[in-house]
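As you look at this complex, bear in mind that one protein chain is not there, while each of the others sits in place.
We call the chains A and B, going by the order they appear; numbering starts again at 1 in every chain.
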Amino acid sequence: MTAFFSIILRDCRLSWRQGASSGMSVAFFIIVVSLFPLGIGPEANILSRVSVGVIWVAALLACLLSLDRLFQADYEDGSLDQLVLSVMPLEMTVLAKSIAHWMTTALPLIVIAPLLSVFMNMPAEGMWPLLSAMLIGTPGLSFIGSIGAGLTLSLRRGGVLLSLLVLPLYIPFLIFGVMAVDAAIGGFEPAPHLMILGAFTLTSMVLAPWAAAAALRLGLE
Amino acid sequence: MHKFANPARFIRLSDLLLPWLMAVTVILLTGGLYMVFFASPDDYQQGATVRIMYVHVPAAYMAMLGYSVMAVASASSLIWKHPLADQIARAAAPIGAAFTLIALITGSLWGRPMWGTWWVWDARLTSVLILLFLYLGYMALWEAIEDPIKAAKACAILALVGFVNVPIIKFSVDWWNTLHQPASLFKMGGSSIHPEMLWPLLLMIGAFKAYFFVILLWRVKTLLIGRKIRALRMAQLGDN
Partner (left out) sequence: MLIQQFQGHGLSCVRGERLLFAKLAFQVRAGQLLILKGRNGAGKSSLLRMMAGFLAPYSGHFSLDDVTNDQDRDFFRQSIQYLGHKEGLKSDLTVTENLKFWASLNGVPTAGERIQQAMTQLHIHDLADLPVRYLSSGQTRRTSLARLLLRDDVPIWLLDEPVVGLDHDSRDVLATIMQSHLQRQGIIVAATHQDLGLKNVQMCEVQLDEFVTAPLIEEGV
């Protein structure tokens, strides 16, 4: 277990030292969301109607943006070799790295999301559901993303391919993430949607590390 | 690893099978098309446009069959390391993708008189569109990895991940659709289908299926021959 936490700690520390990566995702998130009012006009009603969807889509893209570095950096400097050879099962290593990815990428997005929901004139009843939905759903994005990152490990220009592979798999998270918030805004109970979202995240937590580990072993051959 | 796989035997077998399969395709297609155009009734609501169904439904069916063939072949490639399975999975992808595209285009053409627009975010069409994205990702990964052995394994992993996700995506899209749209204007399969329409439809499905396997065998054969050519080229390089 110490090994597991030491991987999370190391990745968070690296991201902190490099600083730019988390900051860049947040900046990207903000810019993408602010493009929408410019694209569809400043009318408050329309913005309010699309706000939840826009925030979720921007969050998906921001998570995706940093995925290609998930294993790439370790691959380039040879750390991945050492991670694979270590006593820890590779599946657990992948899980730890995905959790670290979530903490360094998605968590800052969740912190900034309330601000953006004000930008987008999102009804206030949606705020807590939005935060809980993101908190529940975004770990799944990192888990599923690890498969794509593993598959595109040794490829030049893997980034574009990565989005083609991963985005279709993100669709269920998007659908239920948005619906939970929409339900709350419409005066319904968001809990069922959040539970389904949680089910997706848990399933991906169990299954994705296997696939990603298999892909990584292949990438190192 | 190559003990079971005998590409030469496969090529001989497919040479034997192909003419028969082609004959079956031609017979079913001729019969099917005749019935579609001359021996099936117009729909009381849709008129003659209902005939698009005879292409749309079999194509959608082949789109799913293609992905299933890919997934089963991928699984057997990962489990039994059968190199022929890799080639079958690889060959099935573009065929499945082409049928998916046909299903989308015919769906859109059919939707025009039905819904009054070319595209409606109907649950079925949306799922098929996402299936097309899955196919494209799979094919792009094949192209991106140069080493064919590695490419085969990576794609097999991707195909299986996709296969697990297809029902989840389908479920999500259905749910999304029922919440966002009033009941669909038109439902296939919900009402019982008239026997005079059922026969041409079954014939067309049979024809499409036979055609699918003709193309699949053909492509696998082509891929195997391509691999042999590469091996021979390399042998020649080695001799010099």
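Throughout what follows, a residue touches a chain if its C-beta (ideal position, glycine included) is under 8 Å from a C-beta of that chain, and two chains touch if they have at least 3 such contacts.
Remember, predicted model here, so these are calculated numbers, not experimental data.
Remark: the residues of chain B touching the chain excluded from display are 1-2, 5-9, 146-149, 224, 227-228, 230-232, 234-235, 237-239. Mapped onto chain A, contacts with the missing chain fall at residues 2-3, 6-7, 10, 13-14, 17-18, 76-79, 81-88, 217, 220-221.
What we mean here is this: only the chains that are shown with their structure count from here on.
Chain A meets chain B in the complex at residues 147, 151-152, 154-155, 158, 161, 164-165, 167-169, 171-172, 175-176, 179, 200, 207, 211, 214-215, 218-219, 221. Residues 130, 133-134, 136-137, 140-141, 144-145, 150, 153-154, 157-158, 160-162, 164-165, 168-169, 171-173, 175-176, 179 of chain B are the ones touching chain A in the complex.
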